[in-house]
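Note that this complex is displayed minus one protein chain, with the remaining chains in position.
Labels run A and B following the written order; every chain starts at residue 1.
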Amino acid sequence: MARLAVIKTYKLYVGGAFPRSESGRTYQVRDEKGTLMANAALASRKDARNAVVAARAGFGRWSGATPYNRGQVLYRIAEMMEARRSELVDLIVSSRGLSAAQARSEVDASIDRVVHFAGWTDKLPAVFGGANAVSGPYFSYSAPEPCGVVAVAAPDESPLLPLVSVVLPALAAGNSVVVVASEADPCVAVTFAEILATSDVPAGVVNVLTGRHGEIMPWLASHADVDGLDLTGVPAAERQQLEVAAAQTVTRVHAPHRAPDFTATPGTARMRAFLETKTVWHPVGAVSLTGGSSY
Amino acid sequence: MNQENPTSMDIDLTYAPALESAAIGAIKPRYQMYLDGEFVDGRGDDIVSINPATLEPLTTISSASVEDVDRAVAAARKAFEGPWSRMGGAERGKYLFRIARAIAERSRELAVAESLDNGKPIRESRDFDVPTAAQHFFHHAGWADKLGHLGYGPAPRPLGVAGQVIPWNFPLLMAAWKIAPALAAGNTVVLKPAETTSVTALVLAEILADAGLPPGVVNILPGAGDIGSALVGHDGVDKVAFTGSTPVGKRIQSELAGTGRKLTLELGGKGANIVFADAAVDQAVEGIVNGVFFNQGQVCCAGSRLIVQESIADEFVERLKKRVETLRVGDPLDKNTDVGAVNSQMQFDKITQLSEVGADEGATAWTSSCPLPEKGWFVAPTIFTDATASMRIAREEIFGPVLTTLTFRTPEEALAKANNTPFGLSAGVWTEKGSRAMGMAAGLRAGVIWDNTFNRFDPTAAFGGYGESGFGREGGPSGLAAYLDTDDEGAR
């Protein structure tokens, strides 16, 4: 007689902890064959609110860390993913009915994607900033800074690579993230959250909500303390309303027209979408009195 | 002491008027819109532009209708798909160099016209607005054949037709800020100047025409908000750039929701100007004055909140008032005028009303005793003390010569107070301690930080806001990126 499996309940990841939905709601996740895989938390408006509060706190910790440190933490995520590679592969196989080889390929690409972004953290000012050749006695430089709390709707097309591809650029840029996982794949998303929780990612820097995009995203889009909104995972037809809500507080929106090919080498657009440019000016002088002698 | 009684010279140093001649502005009785390379009448109602310093009509502007917007967008599209996109970057750049030179050649005329139309002092239009506008064209001209060095691939593509709406506070300079990068990147333009200040944009149109710019590459359509709205919402526009108030910016962002059209917004602000006890006090006073009274305070990045360390607050504010007393308010064409007229009745009323609110809320108002001209929209420089962070004068953009003073005790408190606003455009820090200046610059959530200076601008340096002050940058490489297709994400 086969052993009866223990079915896991996948909970939310908010502020470094794994709470149930405050609403107490769950939904059932079934595999390709329709067998119950697990129960997942069905996040509510209040869970979204709590996640934003956690992300705001996480933003201070994350943006205040050194770029080298952020790079190391992101690289640690890749290490932990590598360690839990087979678990991720198994989950993808059972949830999507992919072959083991296909699932392995997705997991490997995802790990490599994390490594790619781990290497970005200390290059952004060099690539997107620099000294400004101003015509006056001032030292002026422009450098990118994270915009703050970014709310992300993860795409549905596959469970892991799109999730990693939308979360990591925002993180590499120094933002904190509230990500609403693909409704179909909460198990992979929450497993990814468990990896984050054991990867030295400070509490609140990434917050994972599971449930219905249509229910949660409007609250995140209209939330005044959300600075950026990534609508990649929202179908084009449903974006307008969310963007209108975002406009009420001039929230930055990333809503790519063309469906991204996450298997391609990523560019920088996703990081730039949630970077501000800060320009600083400072007078240059004080080494002699001759500056004034021409008057 | 050797205080013998000197003979008093009894000198009356009210400077004699040093008026720039209004005739140099060469204001025409009527201006037409610039569409597809022609100066033509628009189908909208004529706008009478008022000289804010005299309240006399200055000129008449033919305004655009919604159908004119269609025509202009079509002309810009045709130019984009025609000569402009076929032209190499080097040739495009040469047009921009020409324009820069032509602005310099006509700088005196432009400065006078700007002061007549806008109300700003000739000293500022002459020494800042016009030369900086020329510099913007000159700087961006050089980019036109070097776009491959920006980091967006070897040949980044322009977006197409840019619809641009600009405000009335720096009419010519804002036109330059918008047009120069758009053209350098290879786009074509439909620009709507502000209803009350179209003159210099249309003089710029003459310069563009004289430069031989192909028809339709730039179209300038005067009009009110409805024309701006028609332009930014137009299906034929690929890129929208707006500078103006935050409420209108939000409306534009809403209107463009779901269209995927690239948008940059440069909106309002409530800039903090933070003075530490160890500041170079005399220069800090100058910086506060420049920060909030430059252009009558009608500057989105104005340092309209003085946040001064409590230990020096009383003394500092006294020095500040003494200095503000020496500001000369009056005829914008007088070369010695420091503060001119605000631009419109609407703005005058808004400033007056918010100042009254400040007094009603319990803040103490002080105004300079300088004489004001009898006619014209002149506002005496005003400083509010005893203000608290929750008052409307401490939170809302007044956009006038009105300074609100708050105090702090520790650097952390200064940072918290400065960042306690949905805006995030500019901030100033006055301290002689380098590490603190850098620390404050890092902690302030604003797009431009001025350490021991204020209101400095340069085409090489990115300008733009955090939060509700807008998004996207103008100036520098990031300003150019706003006019290029920089989406480098692989698409299937």
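By our rule, a contact is a pair of C-beta atoms (placed from the backbone, for glycine too) under 8 Å apart; a residue touches a chain by one contact, two chains touch by 3 or more.
Basically, contacts and distances are computed from a predicted model.
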item: Chain not present in the shown complex, as UniProt names it (candidates "Solute-binding protein", "Sugar ABC transporter permease", "Heme exporter protein C" or "Deoxyribose-phosphate aldolase"); value: "Deoxyribose-phosphate aldolase"
item: Which of B:453, B:469 or B:486 contacts the chain that the document leaves out; value: B:453
item: Residue, one of B:24, B:66, B:104 or B:281, that touches the chain absent here; value: B:281
item: Candidates B:127, B:210 or B:349 - the one touching the absent chain; value: B:127
item: Residues belonging to chain A that touch the chain removed from view; value: 137-138, 283-286, 288-293, 295
item: Hidden partner interface residues of chain B, rising order; value: 1-4, 6-9, 11-18, 123, 127, 277-283, 286-287, 311-312, 315-316, 318-319, 326, 335-336, 432, 452-453
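The working rule: only the chains that are shown with their structure count from here on.
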item: CA centroid of chain A to CA centroid of chain B, Å; value: 36
item: Chain A residues within the chain B interface of the complex; value: 127-128, 130, 132-136, 138, 140, 142, 147, 224, 227, 236, 239-244, 246-250, 252, 255-270, 272, 276-283
item: Contact footprint of chain A on chain B as seen in their complex; value: 135, 151, 246, 249-251, 253-254, 256-258, 260, 265, 267, 422, 437, 441, 446-453, 456, 458, 460-464, 466-471, 473, 476-478, 481, 486-492
